[in-house]
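Structure record follows, encoded as structure tokens.
The other protein chains are all here in position, but one chain of the complex has been omitted.
Up next, chain A:
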Amino acid sequence: MHRSAYTHVPFCRHRCGYCDFTLVAGRDDLAGRYLTALDQELNRVAPPTPGGRVELDTLFLGGGTPTRLDGPQLDRLFDALFRRYRLAEGAEVTVEANPSDITPDLVGRLADAGVNRVSLGVQSFDAAALTTLERDHAPTDIPRVLETVRRRIDNVSLDLIYAVPGQDLRSWEATLDAALALEPSHLSTYGLTFEKGTAFWSRRRRGELITPPEESERAMYAAAMDRPAAAGFHQYELSSHARPGRECRHNRAYWCGDDFEAFGPGAANLIDGVRRTNHRGVLGWLKRVEAGESSWVEEERLAPEDRARELVMLNLRRTEGVEREDFQQRTGFAIEGLLLGDLEEQESLGFVTRDDAGVRLTREGRFVADGVMAAFL
């Protein structure tokens, strides 16, 4: 039985140039239909006992921008969720929030509904970078926003993006320092990627956006690891840093290979080794659910070995890497039996280390993690 659930809230004020998530911009009018459809999709969660509810350790509302919904709409959303789910003792409930949406009223409503973790889309403390990223807040808003959130919810994570066109290492270090100075409980540091179909993709092709050179990106990634560490953070995943005990339990479930449910357009779940993905268009998803059809459009049942290899890819993101016993238990494969030659090769290149506990990326391996993971797939 899954103990984690994700809900995708696909509304934004504006689609940022780099974003390829499933969402609609400027279509808040669809929120009502969305909430009705979501309620219907949630019907597939069969409770363990009639009238009972499924117990969750983690619940995550992501987007899009969940805080795009207004107060009553948020209430409806939580109501729909908690008619099927109840929270276990000490459960983690996260909501992604856009800084400019934060108001005392909103925070109060979230906290009252049981939200105990907020992930703020701060992205940068460099005004120029924020403009490039097409975000609607200013760096100077953030201290006040944080204070508002903390009045009710103390577990706050900040999302930061580096390697923004025009940004240099200095600017990124300044962003990291500004973020750390606000003493959040968690930081997520993302290198900007250019996805096919986004405005950034074509602007880069036209030469309007120029990505920083590889060496500079490398230095930024190094800073993203070193600065938080110096401030007492623990890097528990390639781009995640937490104060002790503040790791995001929901995301960890993904990287550990745990089952999870997922709702809303574009969301993908993993139940008993089968991954099913919802229709990726907001309207497509709506229509399917409204017509009483399944919202799933893809089903992936990997062969045991492929599943094991995929788990290697996920586990390696974690600082503890692939843990021998856990891996064998989950997949039925001994890690060395599956990957010995490749492991030795990556080890000789200095990208992984092995010991009794398992296999981990080295610091050098983190810089080139994609290549290392590809070698194991």
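The rule we apply is simple: contacts are C-beta pairs under 8 Å (C-beta built on N, C-alpha and C of every residue); 3 or more make two chains touch, one makes a residue touch a chain; residues count from 1.
Everything below uses one rule, namely that contacts and distances are computed from a predicted model.
Per UniProt, the protein behind the absent chain is "Elongation factor 4"; the candidates were "Elongation factor 4", "Acyl-CoA dehydrogenase", "Putative ABC transport system ATP-binding protein" or "Acetyl-coenzyme A carboxylase carboxyl transferase subunit beta".
For the chain missing from the display, the contacting residue among A:182, A:231 or A:268 is A:268, taking the whole complex into account.
Remark: the omitted chain is touched by one listed residue; of A:1, A:88, A:210 or A:374 this is A:374. Only one of A:209, A:238, A:343 or A:359 touches the absent chain when the whole complex is considered: A:238. The residue from A:221, A:236, A:285 or A:333 that touches the chain not shown here is A:221. The omitted chain makes contact with chain A at the following residues, 6, 8, 62, 189-191, 193, 214-215, 217-218, 221, 238-239, 251, 254-255, 260, 262, 266-270, 275, 277, 300, 310, 313-314, 317, 345, 349, 351, 366-375, 377.
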